[in-house]
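Selected chains from the complex are presented in situ; the others are not included.
When the chains are written out, they are named A and B in that same order, and each has its own residue count from 1.
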Amino acid sequence: MTEHTPESYTEILSRLDTIHNDLVEIKPKKDINVISKPLPMKGTSVLIGFPGSGLVGTIALQYMVDQLEFEQIGIMTSKFFPPLAMMNKGVINDPVRIYIKNDIAAIVADIPIHPMICYETSRDIIDWLEQFKPKEVVTIAGIITNEPEKRVFGVATTTDALTRIEELTLILPIGSISGIASSLLTECKARGIPGYGLLGETVNAPDPRSSAATIEVLNKMYNLALDVQPLIEQALEIEQSMGKIAEEVQQSAEQSPKKDLPMYG
Amino acid sequence: MTEHTPESYTEILSRLDTIHNDLVEIKPKKDINVISKPLPMKGTSVLIGFPGSGLVGTIALQYMVDQLEFEQIGIMTSKFFPPLAMMNKGVINDPVRIYIKNDIAAIVADIPIHPMICYETSRDIIDWLEQFKPKEVVTIAGIITNEPEKRVFGVATTTDALTRIEELTLILPIGSISGIASSLLTECKARGIPGYGLLGETVNAPDPRSSAATIEVLNKMYNLALDVQPLIEQALEIEQSMGKIAEEVQQSAEQSPKKDLPMYG
């Protein structure tokens, strides 16, 4: 039995260690990396805004977290995100930020998500959220109509969930939604997390007025009492500082999903 | 023997655990994820409709599961599916749904499958079905002709299978089929599962009349006694609500398979 030297075991362990090290470096475990403090485990409502038509969700939620002084608790990074950073008084923003205040969390993004990675982005975000048993997910986006109005349309993941927003929005009876808003809601539905889409009527340019309309819905859903007047007054400044993102979003939109090559490996 | 401390074993186990965790996260096991109750093990007939020309299969099977009150038992998700969700009275649909009623299952999809992933989609769907030893697979699709008629053409995976539909359809003697209908039937043939293709004559727009014609064939194959008159009456509404999908399908069709880059890794 002397052949069973401790060295042998040490060697096994050391080799396993090496295998482990090599393997984890072959490929990161997730497509989207979340670096964040945990959310509270008490049924948090999670509001999500990625830049889409009119940048409605990004503008609305950034205004909300700034005005209501949410605390930034984390970021998301990914090789799939485009290399683009917004400046705020000379300081660069994390491209995707996680905020919390009481029982409301907000995920605010400065970068558009390409149709080809909407699935992975949604899956990894909801994967991360699910462990904290969130009460609900609300995604705020824009929808282009040919009307001058700034109405807010609503969709939900289930008939039950729909009751929560049917008085506050115009329910979209038929039609389809696409992009990251669509895949976030699809992912919520697949996992049984109540999900809502608030779609502000908008155009192809930064649209603080449409954002303000969606905030009015959030005001009612969460008793935020957030004054949107300053947001509308900053319209010109916002339009200038976010013009580059709006341009990127529009270019993304011109690439319809079917024109992309699904890749596999 | 004291060197064989339990810690060593614990460490091995712990390391193996870690390797395992990392590995399973490197890549999901399947390209298509099926989240579903099992099918009954009694020779189920499986009807499949993905959006193609005229959205014939999707419209026909959705109408069937709604009218005959099939139970939804599952969904399919995939990073290869485009980010697109249909609304139904304000509630978003799962993009690919699995239904059952007695000995008939239906897989109904709202999203077109890109030529480059037809193989993986078909392989993973039939992989999942095969374990339940289905009696047969019927894929419903459209075929564009320059005729105003709404005939239904039939193809089968074997000469034996052909006898089941040769009285009910116009057998396609020569020619070729492509896309997801083709790869589903090819996969069935490769595994010895009887497979049928019902191809409704159609055009490049949502076509409830062609769908109705394929339902008439299903009526005879499965004694469904399903009245198609309401479907034809809803034609206008269907055309509006499914216009976006039809558009996507047409764009997909314009990309012929050979224009795509096969990727490998």
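Rule of thumb we're sticking to: contacts are C-beta pairs under 8 Å (C-beta built on N, C-alpha and C of every residue); 3 or more make two chains touch, one makes a residue touch a chain.
Here the structure is a predicted model, which means the values were calculated and not measured.
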Oligomeric state of the whole complex, in copies, if 2 are shown: 5
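Definition applied: only the chains that are shown with their structure count from here on.
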CA centroid of chain A to CA centroid of chain B, Å: 30
Sites on chain B touched by chain A in the complex: 1, 3-4, 8, 11-12, 15-16, 18-19, 22-23, 25-27, 31, 35, 75, 77-92, 94-95, 110, 112, 114, 116-117, 120, 237, 240-241, 244-245, 248, 251-252, 255, 260-261, 263-265
Complex interface listing, chain A residues touching chain B: 1, 4-6, 9, 12-13, 16-17, 19-20, 23-24, 26-27, 29-30, 115, 118-120, 122-123, 154-159, 161-162, 166, 171-180, 182-183, 185-187, 189-190, 197, 256-259, 261-265
